[in-house]
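One protein chain is absent from this view; the other protein chains keep their places.
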Amino acid sequence: MSAEKMSFAQALNAALDDAMADDENVIMLGEDVADEQGGGVFKVSKGLSDKYGTKRVRSTPISEQAIIGAAVGAAITGMRPVAEIMLMNFITVAMDQLVNHAAKLRFMSGGQTNVPLVVRTTTGAGVGFGGQHSDMLEAWFAHVPGIKIATASNPADAYGLMRSAIDDEDPTILIENITHYGMTGPAAKPGYRVPLGKAAIVREGGDVTLITYGRGVGDCLKAAGQLADEGIEAEVIDLRTVSPWDEEAVLSSVAKTKRAVIVHEAVRPFGAGAEISSRIHEELFGELAGPVQRVASYPSPVPFAKPLETAFLYSVADIVHAAQQATEKKV
Amino acid sequence: MSAEKMSFAQALNAALDDAMADDENVIMLGEDVADEQGGGVFKVSKGLSDKYGTKRVRSTPISEQAIIGAAVGAAITGMRPVAEIMLMNFITVAMDQLVNHAAKLRFMSGGQTNVPLVVRTTTGAGVGFGGQHSDMLEAWFAHVPGIKIATASNPADAYGLMRSAIDDEDPTILIENITHYGMTGPAAKPGYRVPLGKAAIVREGGDVTLITYGRGVGDCLKAAGQLADEGIEAEVIDLRTVSPWDEEAVLSSVAKTKRAVIVHEAVRPFGAGAEISSRIHEELFGELAGPVQRVASYPSPVPFAKPLETAFLYSVADIVHAAQQATEKKV
Amino acid sequence: MNKPASSPSLSPDMARTIYRKAYLINRTDERFRAMLTNGELAVAYYPVRGHEVIAAAAMAALETEDYLVTTYRGLHDALAKGIPSRLLWAEFAGKRTGTCKGKGGPMHITHPETGVMVTTGIVGSGIPIANGLAMSSQIRGENRVAVASFGDGASNIGAFHEALNMASVWKLPVIFLCQNNQYAEHTTLAAGTSVSSIAERAAGYGMPGVSCDGLDPASVYEAMSEAVSRARAGDGPTLLEARTFRLLGHIFGADYSYVPKEDLSAAEERASMAKLRQWISERQVSEAELTQIEQEADAEIEEAVAFALESELPDPDEIRFDIYETEQAA
Partner (left out) sequence: MNKPASSPSLSPDMARTIYRKAYLINRTDERFRAMLTNGELAVAYYPVRGHEVIAAAAMAALETEDYLVTTYRGLHDALAKGIPSRLLWAEFAGKRTGTCKGKGGPMHITHPETGVMVTTGIVGSGIPIANGLAMSSQIRGENRVAVASFGDGASNIGAFHEALNMASVWKLPVIFLCQNNQYAEHTTLAAGTSVSSIAERAAGYGMPGVSCDGLDPASVYEAMSEAVSRARAGDGPTLLEARTFRLLGHIFGADYSYVPKEDLSAAEERASMAKLRQWISERQVSEAELTQIEQEADAEIEEAVAFALESELPDPDEIRFDIYETEQAA
């Protein structure tokens, strides 16, 4: 934590390390997470079982229902498990535990039990993993009351969101983008927290608001750079938490710019962008200079072959184009 | 099929019966679906195993992954399985088979295999089944390219959608509302089809468009009646298919009325209504008299106690209120 | 697969405890069904007739701090584990005074004070959660064991398998208590399950599989005690099957004409409460004691019914609470 720069993987590792040092109720479980099994496929848990023991950092069988179930059970006794689901598509086998149990036990028990669970997972297209290893499923969880979902766009936020999610008394899913692990950025100070539900304005601008999260942040910043060359100043909002999302930050920015573009990697139809777009229209109708635009991936399974995978993923050019459209349209 | 009136359960039974008679590739599987096990919890498959044999109508173990998996495997050999998942919440244990396999095998195989699968399931709040038996999860599937999702609002459509879904070369999920089984309505003619992806205008009106599906249709018609008393003529659109939904029908109605309210039983945030609302704003910005309204259930798990369950579910009064708001707002 | 012999070593004290629990369960179930019949309540209810002894004897082998995860068919387990009748009745009636403020209802009873941690309506889903409770105990070095109670049909779902394998690999202090009542809704054991005794599945997980007679208090109590000792000693999980017969339909009001009459009457005979009373009375429990137990239980039930009926419904505004730690806007 003393380095000034830190990779995403290091930031996550540090967050887990610091949380485990601070609270012995923090435990970890997942496939291959212990050091004897390599400390995680992306080395995020490296060194932690050596340091805290394999009682607290447990490699599991390939049993995602049992992983989340065990985490839920431990959580309702007051432990703070961090469970890893290696890739987000594998979460499909554990939906029952997450949706019917983790998300609902506080409510169904009338507040007697709560589930301070963190689920780490990774995903993302563009690396040739094809149809079953690349999906972005955040919209599903955003539609489930009782669970939170967040994703960081830089190492410091990854640290801060992880710490907050572990602190939180309710279940949170943290998505790590598979293209991000090696990305470096300013290191977080030990103990740093990014509050869940709070967005960050990562670039200020008065002409159009680009609303995004995760990988989209870097892309929106790139697009904002190109737009600036054309004289369009884009404000870029990193939601960080997708649910509950920061309506206040979004609405006040769009109230100022009167134009919004939402960007995410998930496919467009029925994606998270739809909710954000709807809310903006509901709240700022009459103040907008044009309809809220959405930039997202093409609605197909994620293809393997490179040209198809490229056709699937939205591009920076798409963002620039949408922002141009948004700023051209006058009512 | 000769009766003039038919219940929802009878309509579904007739559709299955007729489809099995027409095509020996149609098979059924699910918990307790065969006659020896009662012909289905809601008697939808009553008489079918007696008629077509237990090779074609199979009661299964409590193994939803195996049920959908078996259906997927049979489907790619050209059979047309109709699999029952007793209640929609149980689909959470079979998400992998549906999302990673049924929805994607056509694409991932480059068109060599396709999955003409129908999944029947039921759900709905208001009958005191509580947190784990009442969820409406259509938005999840609408967000998955490769799968279709539909739900009928009356027995004849239930018949017609079932026949079309069985005909269809791709996987379709059909949601039955648990409050609907006893509802009667005009019988469908044998062989009737409701095309997937086509909405029905179930009431014409020029002042506001109410867009809904499933149980919402009856509620919107009730609301339309009350609104008519106030001089507001509502057009009511029954989407029937939630994905792919009939954009053309919706947009042309709203282009006419300039006001829209979307109604669904699922909780509002990140629900199917968000996509529809976004699309309307995207396409008809500048033509709308006010923002598209959404009426949906309160974002909590489905509560057990009656007053809470009532607080959870949207009401007809909510629809009326939203339509009033929509028609009052002038720009 | 070991079959423990029914042993007479059960102490009179324990016999008394088991009878008290079994009687309370039996009468509560009966009373509840009567109220559904006469319309005083209208709730989805999964009768527990035929399961009284399993719950009574199994939970008698546990401490209050031990954890339990059960299912929609869980009234017996909840009562036997010690949830006060009034709280349970109030929850079944959807009242604010219930264990879960009326939010959960009969399928989702929770009462951590007596160790009832989760009641699930999703077949098999509680089994992995029980592992988590046991894991917590193991990590913290507590002496608690966790029990997952479930049906024969549940042994066919994936969660069962994953949980048993994980528990075995980690030597978790957990007991998988399968209440085999021969039916999963309308499906017989043979029609859905590839083994005739669920205990046979233990071999696939390298753990002991024990089958006991769920209508015999000593058989259940001893098998359960042995499993509890094994768990507390750090020797890992046990798959314990308790055999019984579902004497009523799957859910209150449901058809059960498909259950062969002979099987049903044979099971009714074996599960007769009079027989149980007789059995207990042979274990140095006097008639006076039995009568007192019964009267106390009857009084507890009547008090609970009155409490449940008199209690208020939750306020609609209550929906905003317990979704997250922080309440939600209306």
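So that you can tell them apart, the chains are marked A, B and C in the order they are listed, and the count of residues begins at 1 in each.
Here is the rule we use: a contact is a pair of C-beta atoms (placed from the backbone, for glycine too) under 8 Å apart; a residue touches a chain by one contact, two chains touch by 3 or more.
Because the structure is a prediction, the values reported are computed rather than measured.
Chemist: For the chain that does not appear here, which of the shown chains does it touch in the whole complex?
Modeler: A, B, C
Chemist: Which of C:G206, C:G234 or C:P260 touches the chain that is not shown?
Modeler: For the chain that is not drawn, the touching residue is C:G206.
Chemist: Pick out which of B:E169, B:E204 or B:E287 touches the chain that's been left out of the picture.
Modeler: B:E169
Chemist: From the list B:L16, B:I76, B:A152 or B:L210, pick the residue that touches the absent chain.
Modeler: B:I76
Chemist: Tell me which residue among C:S168, C:N181, C:S225 or C:T238 touches the hidden chain in the full complex.
Modeler: Going through C:S168, C:N181, C:S225 or C:T238 one by one, C:S168 is the residue touching the chain not shown.
Chemist: With the missing chain put back, which residues of chain B would touch it? List them for me.
Modeler: 27, 55-56, 58, 60-61, 63-66, 68-79, 81, 93, 96-97, 100-101, 105-114, 145-146, 148, 168-170
Chemist: For chain C, which residues touch the unseen chain?
Modeler: Residues in contact with the chain left out: 156-162, 164-166, 168-169, 191-195, 200-201, 203-207.
Chemist: Which positions on chain A touch the chain that was left off?
Modeler: 31-32, 36-38, 41, 59-65, 89-90, 92-93, 128-133, 298-301, 303-308, 310-312
Just so we're on the same page, only the chains that are shown with their structure count from here on.
Chemist: If you take the mean of the Cα atoms for each chain, which one ends up farthest from chain A?
Modeler: If we average the C-alpha coordinates per chain, C ends up farthest from chain A.
Chemist: Compute the distance, rounded to whole Å, between the mean C-alpha positions of chain A and chain B.
Modeler: 30
Chemist: List the centre-to-centre spacing of chain B and chain C in whole Å, with centres computed as mean CA coordinates.
Modeler: 36
Chemist: Counting only residues that touch at least two other chains, what does the list for chain A look like?
Modeler: 65, 93, 96, 100, 107-108, 145-146
Chemist: In chain C, what residues contact two or more other chains?
Modeler: Expected reply: 100-104, 108, 120, 122, 158-159, 323.
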